[in-house]
Every structure is written in C-alpha cells, then in structure tokens.
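Of the protein chains in this complex, one is absent; all others appear in place.
Showing chain A:
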Amino acid sequence: MAEVEETLKRIQSQKGVQGILIVNAEGIPIKTTLDSSNTAQYAGLIHQLVMKARSTVREIDPQNDLTFLRIRSKKNEIMIAPDKDYFLIVIQNPSD
C-alpha cells in the first residue's frame, strides 16, 4: 500500500500532471485524484478505448500485446498503461 502511494505521489509530483486514475479491468475506478464525475467519464471512455486498442494489436499479431497508450490532444496528453487486471491513467499538460 505504501509503495503504491509512493509511486503515485512520485508521478503526481511531476510537472504538468493533472490527474491520476487507477481503473480495474472492468472499468471501475479504484483510486483517483480527479473529481467523481470526471473520474467516471474517464474510466468508462478510456476503458473502451483500451479494449479496442488491445484487440487491434492482438489481431494483427496474436503474440503481441499493448504496453502503453498515449493520446495527445491540443490541451493535454492522456497516458494509459494497461495490464491484465488494471489500468493506470495519467493526464498531463505537457506544454507549460
């Protein structure tokens, strides 16, 4: 638990990070630093996207798997690291 906290704190303290989210494999948020409505929104939408991305990668090559997904938008960047059971989502505003 402490390690988890420590890692999250380390990531949170980086420059430009706006929020962190841990979501389980079904899309239910477990831990978050954003407010609840944003959390629910991000969890639901990103879960679907990651499923799609993962299935895409695996279809092209079944032995491949998705390790990291970065979505760069005008205002910020969303980074997602998927795993078997959980996702970790970090939202960063890079250009500041």
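The definition used in the following text is that a contact is a pair of C-beta atoms (placed from the backbone, for glycine too) under 8 Å apart; a residue touches a chain by one contact, two chains touch by 3 or more; residues count from 1.
We adopt the following convention: contacts and distances are computed from a predicted model.
This figure omits one chain of the complex; the name its UniProt record holds, of "WD repeat-containing protein 63", "Carbonic anhydrase", "NADH-ubiquinone oxidoreductase chain 4L" or "Vacuolar protein sorting-associated protein 26C", is "WD repeat-containing protein 63". Where chain A meets the chain that is not shown, the touching residues are 1, 3-4, 7-8, 10-11, 14-17, 22, 24, 26-31, 40, 43-44, 67-68, 70, 72, 77, 79, 81, 83, 85-86, 88, 90, 92, 94-95.
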